[in-house]
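Accompanying notes for the structure given below.
Every protein chain of the complex appears in place save one, which is left out.
Moving on, here comes subunit A:
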């Protein structure tokens, strides 16, 4: 996809993000202001970049999984496990390097487990990953022995709350992970192969695509992304909270992918659009906190905004809009009808 094509692909998401930011600014006028404080930029937009990191990281892996027509419900639990493993290692005096390596390896193993259930045993992804979603938090609690495992390692805390070149480390993490994954899937044939598996597993198998390895890979990438997110949230509070780390974040990650316009039925995907989706969700979250509404309204406001966004992006509405536009331009436009049908069928 060339630069212009990419921009056209993510235009709806960028417009939505802009609309949300304007809306938040209406309720909290000093929202866009950013200043330089000490070693880093401070301000609400920076908070959005930082607080959105876990969901953005999860959304990267989730996009690839969803592109293969799968879904990964276990990422929140994997975050809890990896955070617990890293905190356990660091409090055991094994050093930060070992702790991070162990956490990343744990994430890969969790992803391998999910991938094995899906690709080798052929269990439906939603069921296969549900197993680890339920059991994973128990595993994390075993590691932490049921309490919040706190640590004082400055290096580990830096991963969650430090700053590098003015930007918070978590923001760097998802931006770099997004660029890296984007390059790997788009500069090689990997992205195309993932899409082909998602569109038609049997056909791509017959065409010689090694779908088993491909599925294992996407679930492992998802596990790895969850591990990084787990390290960040543990580093942020200097402790591994097995009960609450990553709780329900799998749903926000799926929502980010959906807002990003990737179909849950697999096929074409855009990591950039999912990342913008994650930022849209975080802007809403941060905006609600800043606006000062009573907490009872938090979820209602979020639900209404998400409903609005998804309605505006819905294929039917898009088809209607496209139909209206084309009718106005050229009454005998033949291309509009097949396009609407195709989009409505997604």
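Observations
As a working rule, a contact is a pair of C-beta atoms (placed from the backbone, for glycine too) under 8 Å apart; a residue touches a chain by one contact, two chains touch by 3 or more; residues count from 1.
As a convention for this text, contacts and distances are computed from a predicted model.
Not shown: a single chain whose UniProt protein name, out of "Putative sugar ABC transport system, periplasmic binding protein YtfQ", "Xanthine dehydrogenase family protein subunit M", "Hsp70 family protein" or "Ion-translocating oxidoreductase complex subunit B", is "Putative sugar ABC transport system, periplasmic binding protein YtfQ".
Of the candidate positions A:42, A:112 or A:190, contact with the unshown chain belongs to A:42.
Looking at A:233, A:281, A:305 or A:322, the residue that reaches the missing chain in the full complex is A:233. Contact with the chain not shown here comes from a single listed residue; of A:28, A:94, A:116 or A:172, that residue is A:28.
In the full complex, subunit A makes contact with the omitted chain through residues 28, 30, 37-38, 42-44, 47, 51, 146-148, 150, 161, 233, 236-239, 241, 243-245, 286, 289-290, 292, 294-296, 298.
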